[in-house]
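Everything below concerns the one structure shown next.
Missing here is one protein chain; the remaining ones are kept as they sit in the complex.
Moving on, here comes chain A:
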Amino acid sequence: MAFLGPDEWQAVALSLKVACLAVAASLPFGLAVAMLLARGRFPGRQILNGIVHLPLILPPVVTGYVLLLGFGRRGPIGEFLENTFGVVLAFRWTGAALAAAIMAFPLMVRAMRLAIETVDPGLEEAAATLGASRLRVFLTVTLPLILPGVLAGAILAFAKAMGEFGATITFVSNIPGETRTVPSAIYAFLQVPGGEASALRLVIVSVVIAMAALLVSEVMARRVAARVAGR
């Protein structure tokens, strides 16, 4: 990549890796939570909705600090993970993926939930009368109808994960090659004299990725509408 220097390229590659892991790992949970919020009727639904949306409202530093308290090496979950599975998240790129996944989760769930809500529950009822189990109804009716919405949610979450800064730097710091993602790198370049050119190139990369993600997710959302209308 002639456009980017080695340090810059390292940050972009790391960001891509972090965002891919964040989206892949959180997708099943996001879909399950979106189904619960769209179709479920249970006490505490509003509380679940609130918890899911919390990272959107809280200062990212707070989210990062809470993650550090919980998933740090001395935190209850972090200690359990290290003792049981030998997994350490704090100050590792996997920790950056966790922070990015949590920050992107509300966006992902929201897009999926909107898609699920456009599906007429009567269609699921009809499938049940035709002998389909709940799993088959989900796989053959609900999922195909919301698939573009699921992809749109994943793309938005990916873009958000690429750009996550506050929670990431608080939870896993800013270690070159391990946790220095694009935003952290921009921040670091701006701290040293003569770093503006590098920062600017990363800014351009960020803008391009964000724009592309937005456009693709818009197109996907339109395809949901067309599918549900049966054209």
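The rule is simple: a contact is a pair of C-beta atoms (placed from the backbone, for glycine too) under 8 Å apart; a residue touches a chain by one contact, two chains touch by 3 or more; residues count from 1.
Heads up, the rule we're going with is that contacts and distances are computed from a predicted model.
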item	value
Undisplayed chain, where the name is taken from the UniProt record, one of "Electron transporter SenC", "Cell division protein FtsX", "Sarcosine oxidase subunit delta" or "Molybdate transport system ATP-binding protein"	"Molybdate transport system ATP-binding protein"
Among A:Arg110, A:Lys160, A:Arg201 or A:Arg227, residue touching the chain not depicted	A:Arg227
Which of A:Leu14, A:Val52 or A:Val141 contacts the chain that the document leaves out	A:Val141
Residue in contact with the excluded chain [from A:Leu16, A:Leu48, A:Leu69 or A:Leu123]	A:Leu123
Interface with the unshown chain - residue positions in chain A	120, 122-123, 125-133, 140-141, 144-145, 227-231
